[in-house]
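Here it is, the structure, as structure tokens.
Shown here: the complex without one of its protein chains, the others still in place.
Chain lettering (A, B and C) follows the sequence in which the chains are written, and residue indices restart at 1 in each chain.
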Amino acid sequence: YLPKSPSERQEMLDAIGAGSIGELFESIPAEFRLQGPLPLPGPLSEMEIIDYFQARAQENSLGYTSFLGAGVYQHLRSVVTDALIQRGEFLTSYTPYQAEISQGTLTAIFEFQTLMSQLTGQEVANASMYDGSTALAEAALMAERLTGRQRMLVARSIHPEYRQVLGTYAKHLGLGVEEIGYTGSGQIDAALLSKQRLTTAAAVIVQSPNFFGVLEDLPALADAAHAAGALLVATVAEAASLGIVRPPAEADIVALEGQSFGIPPSYGGPFVGVIATQERFVRQMPGRLAGQTTDAGGRRGFVLTLATREQHIRREKATSNICTNEALYALAATIHLCLLGKEGLRELALQNLSKARFAREELERIPRVRSVFSGAIFNEFVMEFPRSVKLINAALLRDKIIGPLPLGRHYPELTKRGLVCVTEMTPRSEIERLAAAISRVLETPL
Amino acid sequence: YLPKSPSERQEMLDAIGAGSIGELFESIPAEFRLQGPLPLPGPLSEMEIIDYFQARAQENSLGYTSFLGAGVYQHLRSVVTDALIQRGEFLTSYTPYQAEISQGTLTAIFEFQTLMSQLTGQEVANASMYDGSTALAEAALMAERLTGRQRMLVARSIHPEYRQVLGTYAKHLGLGVEEIGYTGSGQIDAALLSKQRLTTAAAVIVQSPNFFGVLEDLPALADAAHAAGALLVATVAEAASLGIVRPPAEADIVALEGQSFGIPPSYGGPFVGVIATQERFVRQMPGRLAGQTTDAGGRRGFVLTLATREQHIRREKATSNICTNEALYALAATIHLCLLGKEGLRELALQNLSKARFAREELERIPRVRSVFSGAIFNEFVMEFPRSVKLINAALLRDKIIGPLPLGRHYPELTKRGLVCVTEMTPRSEIERLAAAISRVLETPL
Amino acid sequence: MNSKSTEIEAPANTIRKARPHVNQTEGLIFERSAPGKRGMELPPLDVPPVDPARALGRDFVRGPVDGFPEVSEIEVIRHFTRLSSWNYAIDLGMYPLGSCTMKYNPRVNEYVARLDGLASEHPEQPVELAQGCMRILYDLQKCLLAITGMDAVTLQPVAGAQGELTGLLMIRAYLESQGHGRKKILIPDSAHGTNPASVVIAGYEVQNIKSDARGQIDTDHLRDFTTEDVAALMVTNPSTLGVFEERIAEIASILHERGALLYMDGANMNALAGIARPGDFGVDVLHLNLHKTFSTPHGGGGPGAGPVLAKKILEPFLPVPVVVEREGGRFAFDHNRPRSVGRVRAYCGNFGVLLRALAYTLAYGPGLRQATEDAVLNANYIRKNLEDQFELPYNLPSMHEVVFSDARQKRHGVNTMDIAKRLIDYGFHPYTTAFPLIVPGAMMIEPTESESKEECDLFIDAMRSIALEAETNPDLVKTAPHSTRVGRLDEVAAARKPILRWKPPLSK
Partner (left out) sequence: MNSKSTEIEAPANTIRKARPHVNQTEGLIFERSAPGKRGMELPPLDVPPVDPARALGRDFVRGPVDGFPEVSEIEVIRHFTRLSSWNYAIDLGMYPLGSCTMKYNPRVNEYVARLDGLASEHPEQPVELAQGCMRILYDLQKCLLAITGMDAVTLQPVAGAQGELTGLLMIRAYLESQGHGRKKILIPDSAHGTNPASVVIAGYEVQNIKSDARGQIDTDHLRDFTTEDVAALMVTNPSTLGVFEERIAEIASILHERGALLYMDGANMNALAGIARPGDFGVDVLHLNLHKTFSTPHGGGGPGAGPVLAKKILEPFLPVPVVVEREGGRFAFDHNRPRSVGRVRAYCGNFGVLLRALAYTLAYGPGLRQATEDAVLNANYIRKNLEDQFELPYNLPSMHEVVFSDARQKRHGVNTMDIAKRLIDYGFHPYTTAFPLIVPGAMMIEPTESESKEECDLFIDAMRSIALEAETNPDLVKTAPHSTRVGRLDEVAAARKPILRWKPPLSK
């Protein structure tokens, strides 16, 4: 990848007045300068690099049908999105600090902020956070700054890995994290949110649809929290739900994972996180923001703004340490949502809703298999099986099916329960195949 | 793909003053206006379109190793080429008639012309012809215009489909096509090119490397032709050979197929043809040409030039009817050759040369299998087998190998002979697998 | 921006659609070359290397190619990315080149054309291993037959002009099979340049026939011209004026009565798809331009595909091979067609283009009609909004395109090319200027269905604004464009002393 010929290197050394390239490294003490070459594989040509990764791809799940969701969703993506984000002008540009030659990125960020505000029912949204899990952690820190209170009441029905990240961030800041259980509906046990408990809490933190796929009653939770001077922080891991599910408008801070909007699963990242909130909280919000302004000629343009919240200006007093974020995937989500549009967004959500209901009914028909929670679901739901989900899944692999996510690892009380996800991408025939395969497995004695 | 809302359509109709869209079609006599919808499949969404074509791809040769060449070659391609030709600015622009907003395409065309001239050893090259086969036909017509003679002496060792196309073009123009056989070396039988025969011929037409993979002795053929006032037309179907093989500089007209330069086989097209020639013949050359010029400020720029040869100016007096050509693939070839560069071009050709020799030796080791022609080869060669190549190939399919091209269909005298091609993309292990598989087949009695 | 021209720049606020912006300069790739730089590495050779002089013989070997570029990958990326930023394109805005049907090129078509198992397939591979490719060809054939109402089809021709040649050869073969050695093809004076050029390659003579005052084929003249020597009439319908030949049925019967055939140049099929079928109005053979009507990308001048569709009587003469369906839904190539005109191109034509055209057709299905309606709607909308400013030399109803002339602007010394160049400053690609020849100073505008009302409105504003400039500040228009990185280029000098390639500087 190097654009220099040997003689050009020599010319440049001569111009510098260095006898050899080694001279330029003499400020490194000699004992630390490597003598031999690094023990690395390569160099590989382009074709060999492709061969290496193609071989790796073959070692994965090609050819399998998956019913996994749990925070990462297989949704429709358009080739248009991918073609556009690969334009060098977007792909190979830096953070748009120099607005006059970054209006492309800045305009797209401004559109992203608008779309996220519209979807979440919040007034403002940033662009962007690393992902949903870190957005949630940052939302908790933000709640602490806004309320001055240190206790977080965290629903057990939140994605376990999100809770782990929150725990890591909270630990050394002296934030208390209290877990709040769930009821038979699969929702947070609101009875545990006593006024007393809430009065010293910074925030009630929930996810909706939650990790079990069940929608939380956000207006009621917001009322309870607000009555005690606490905030409601809502996280959305399955953003496609916002096409049909009431937005978390009553929450004070929304932490969203945008992977559902045109971003491939890619074994867990890169995704894109968002924090959305009310205008009055914006100066405590972490992350980058683009704002509208004008040039001397009165022409509209966009700039990064409110940077006084950020680490490069405020250093230890910043709202967060975030710098590099997930701009390219904010762009991907923006393009994807523009393509999908008002109607498509709704239609897609409706398809998920319909397919999940269909799938749940199909599975419920299997003897000794039953649905666990009674709350309303979007595209995921928990089923109880007469035997370990791990065992069932091992058998399903023979049918090239990746079965439900076993809940036992994160919820010991939910062994033999599995989380099933279906989206608009799951054909009816595959749902039927799953049901048939599970039936078959369960008919076979252990 | 339509950017209009129903109400915008109505607004526009209102502005036009039409009561309905139907009114705009009233100039078509009513009896010819369709009443019902066309009986077409669809409409399909993007995902369904992808599914359709993915299903078709599965019905082809995925997973097979091929030893086919014969005018279409599997060479190394860089993802860079494909990324660049997919930039909308190149992909979705028209012929660069408006130079001020087409300098991108025009500059690239000028570079293509330069590269093709360098490779062929000719003074000028056009950009472009449809492919090698039609370039050859057009080269023959050009030879006729240049010499005023109507007889073409055409080597039998030229690609049979090229000869068929030449035949189609020549037929109604009163051009005589006389076939000249080949010798045991696989080269054109120069003894048949008597002075007498040449004196009334427009051109001797050969391919090098020819259809058998054998190099022709172009300098000698040129001398013979020129001595009788005839031209030498050389066609190159395997352009990668020009990295190591002496260029057809002595030919008067070169008709080249550029598929080897970064263009996928794509079941036969689109490819890119080129005609290259001497400056003094340029006004009889068909096809588009970009030339260098300046604007009023003295800045260098490029324009389409010498258009007085072309159909849009000269109509029935044009040098050809060609209009749309293969510009995008001329661009692809340009990018590919820039990436490959002087060293890479040579190295690639050397790899082909080495692998073909290796493969021929491997196959020669098989009892009763022998090499047919004694002439020098580049990356293809003809082998003789003790039984029908078709039968052998049918057996090889079981090993997921697409075997040698049977020559019997086009050369009845060459039944039981097959044309084998190996390139830098054919791993040694696959060559060895081919040899082993053929051995096995031949050991099995019929 | 030309420093000279800034003086006569109009107030910037009349131009809403474009502004100048900083843009990278770039020389020729040869000028970046330096010995030893590489843009691409090869995997290592896994067989013993041969000595080329030994393997080929000393006389057959060449040395390194003189002047060939030596550049790195990033330099190649930048070179072509920079170059690309000098181009206008459909992806950037309206491209109203009349007769060229510059419509949106769907991205999914690029995706499917590159699928492994399609892009990778070799045309000589056994048909058992090419059923997917053959089915694509076959399905496209069925679609095109349905759209045109014809009986037989070949997908082999790779451009409109080659389709013309193929169709003419089929006509010729048919007539010769009937024992008629006819010599002439009639061509209206409004025809595209490829028509007469193709006629000549088919070994026919061109007989031009004049249009009537309304721009239509004069049927009385046609009757006179259609002698025993006439093999066919090549008609473009809608004509290059964008007007449907109302007497097309009469035209067909005149020809047929005298044993001649009717060839239709289908370049303007974007006005008819889903609305009317050439097979219904007497056409014997036609070609389509898939790179126009069927949205395959133009790529700066190609590739294209020019399938030919014909009536039953012409079927025996199709080029070889023909894709046929055999029992069990298997596809095969029929090579055994003794009356065929032969091959016009190696292999199966531009498969990659054909595939994209099928993807386009599947996306619309019967909805193609809506696309056609929108195309005609746009053209008429533009016509309506410009006809008070520009001369309409023929005023029959427009279909997918409208042709004005510069007659009014000429009075101020401003011609169609000047207006075209000024459109560039307004952020548009110009319309077609060179053609049709029956309209002096033609301005041939084809918006296609891909343009929104907003884009059409901006175009109308631009044209009206230029019309005003032509009156009030003609020099501004005559020296346009003013906003491009190079100004008008000297085409005369380019043709007088052609420089057709880069050469290494002599000093080296």
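Just so we're on the same page, contacts are C-beta pairs under 8 Å (C-beta built on N, C-alpha and C of every residue); 3 or more make two chains touch, one makes a residue touch a chain.
Source: prediction; values computed, not measured.
In terms of the touch definition stated at the top, the absent chain reaches A, B, C within the entire complex. Only one residue in the set B:P3, B:P29, B:G167 or B:P427 touches the chain that does not appear here, and it is B:P3. Touch with the chain that is not drawn comes from one residue among A:G19, A:G148, A:G297 or A:P367, which is A:G297.
Contact with the chain not shown here comes from a single listed residue; of A:F110, A:F281, A:F385 or A:Y411, that residue is A:F110. Within the whole complex, the absent chain has one touching residue among A:L192, A:I244 or A:L391, and that is A:I244. The chain omitted from view is touched by exactly one of A:K195, A:H312, A:R370 or A:R398, namely A:H312.
Although one chain is not displayed, chain B still touches it through residues 1-8, 43, 45-48, 78-80, 83, 88, 101. Against the chain not shown here, chain C presents residues 1, 3, 6, 12, 16-25, 32, 72-75, 77-78, 81-82, 85-86, 91-93, 104, 106-107, 424-425, 427, 450, 452, 454, 481, 483-485.
As a working rule, only the chains that are shown with their structure count from here on.
Centre-to-centre spacing of chain B and chain C amounts to 20 Å, using the average Cα coordinate of each chain. Residue positions 46, 50, 76, 78, 86-87 of chain B are each in touch with at least two other chains. Residue numbers of chain C whose C-beta contacts span two or more other chains: 36-37, 40-43, 70-71, 73, 77, 81, 108, 110-111.
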